[in-house]
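The block underneath contains the structure these notes are about, expressed in C-alpha cells.
All protein chains but one are shown in place.
Let's turn to chain A:
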C-alpha cells in the first residue's frame, strides 16, 4: 500500500523520508514539486498526482506536505485518512506538528512511523496503543532515561491490541477522576449581499477529556437527541444502543478524544448570531474606494459574541486601505491584499465598525465583484442548535467522578458575500 513517505516543507525541501518497502529515490518528488509550482497556493496542489511509476498522494497540514508514494491501486481516501492520522499523532506527541518539532524528535517520529505501518499497511494507529509502545517525550522522562538507562520503548505488547476495547489501556489510575465533555458547534453559512441566508448548517462535535481510573462504562444521554441528523462515532460507542435508545454508551479511551461528530438536520432553521452591514464601493474612473463595515449581534440568546475576527481578500486593484476601526486592530497586506480586522467582543450597545477609504491602482477598471467577508467568532456557553446533554452516568467502577459539560458555538465557514 503505502510505499514511502516524504515530508516536504513550504519551501520545497524534503526534510524527512521513510520507506516501508525498498527505498524509493527522492527524485520521485520532482513531480510533486512541479505540481507545487503550477499551483498558485499550496492548497491548490492536487492531492493525487500520477507519475510514470508511482502515484503521489499528499496532504497539506501545518505548512508541511506529507507526500505518500504509492505503487499500485489503493483507495486514495485510505492513504489520505492515514496521513491525517499521522499528523494527529505527531501533534498528540509533540504538542505541535511543525518542521522543527519533527526534526527535534526525529527518532521518536521514526519509531512511530515504524509502528504505525508494516509493509505499508496500518498496524497501530490508536493513540492509546502507540503511547504504550513508544512513550511520548517529556523533559522529565529524558532526564530519567539518561540517568537510569531505561528507554522510551515499551517492552510488552500493549494490552489494548488484543482486547475488545483496543482504544483503552488497562490499569489506568488517577487520583482525581474527571470526565469533561465539550459540545462545540460550528455554523457554516453563506450570507448574500442583502443579508439573507443562502445556506446555513450546523456541524457539531463532542470532544471529551476523560481521566478515569479502571474500566468505566459511561452513558451519555441527550434531552433532544432527535436534533442529531447524521452522526459519526468514535469506535468506542455502541452503535446498537444508539440506534435503539439514542443513548451514547461507551467505554472511553483514556485522555482526549472525539466522541461524536454530528450534523443538525437541515430542516431546522439556523440562527445566525451576527449580522454585517457593509458598504464597499469602487467608483469607475476614480482612484478611491469606500469601505464601511459594521458588525452586530443577532439571535444570540443574551450571550456575548467573542473573539470576532473579520478577514477579506480585497480585489487586486486595491493598493492600500486607510481605515479606522471603532475597536480592535486591523491589518492590510498590500501583497496578498488580505485585510484582517481583529474585533474582539461585540458590544451590543456600541457596535464595532471599520470605516475608511481604499486607494486603487490608477487607470485600472473597477473590479466586477466585491470581496467576500469571512467572519470568525465564538459564543461560549451556548449550543446554537439547542442540543442539551441530559445526564452522564458511570457504571463499572465504584468511585464518584467529577463531570463537566461545556457548550460552545463557533463560526465554521462563515462567509458574507458583498
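Of note:
In this text, a residue touches a chain if its C-beta (ideal position, glycine included) is under 8 Å from a C-beta of that chain, and two chains touch if they have at least 3 such contacts; residues count from 1.
Going forward, contacts and distances are computed from a predicted model.
A chain of this complex does not appear here, and its UniProt-recorded name among "AP-3 complex subunit beta", "RNI-like protein", "Protein OSCP1" or "Gpi16 subunit GPI transamidase component" is "AP-3 complex subunit beta". Remark: the omitted chain is touched by one listed residue; of A:98, A:221 or A:261 this is A:261. Within the set A:60, A:222, A:282 or A:407, the residue that contacts the chain not displayed is A:60. On the side of chain A, the interface with the absent chain consists of residues 1, 14-19, 21-23, 26, 41, 43-44, 46-48, 50, 55, 57-61, 70-78, 80-82, 84, 103, 106-107, 109-111, 114, 118-119, 121-123, 125, 146, 149, 151-157, 161-162, 164, 166, 188, 190, 192, 198-199, 201, 203, 229-235, 239, 243-244, 258, 261, 263, 266, 313, 315-316, 365, 367-369, 371-372, 374, 413, 415, 417, using the contact rule stated above.
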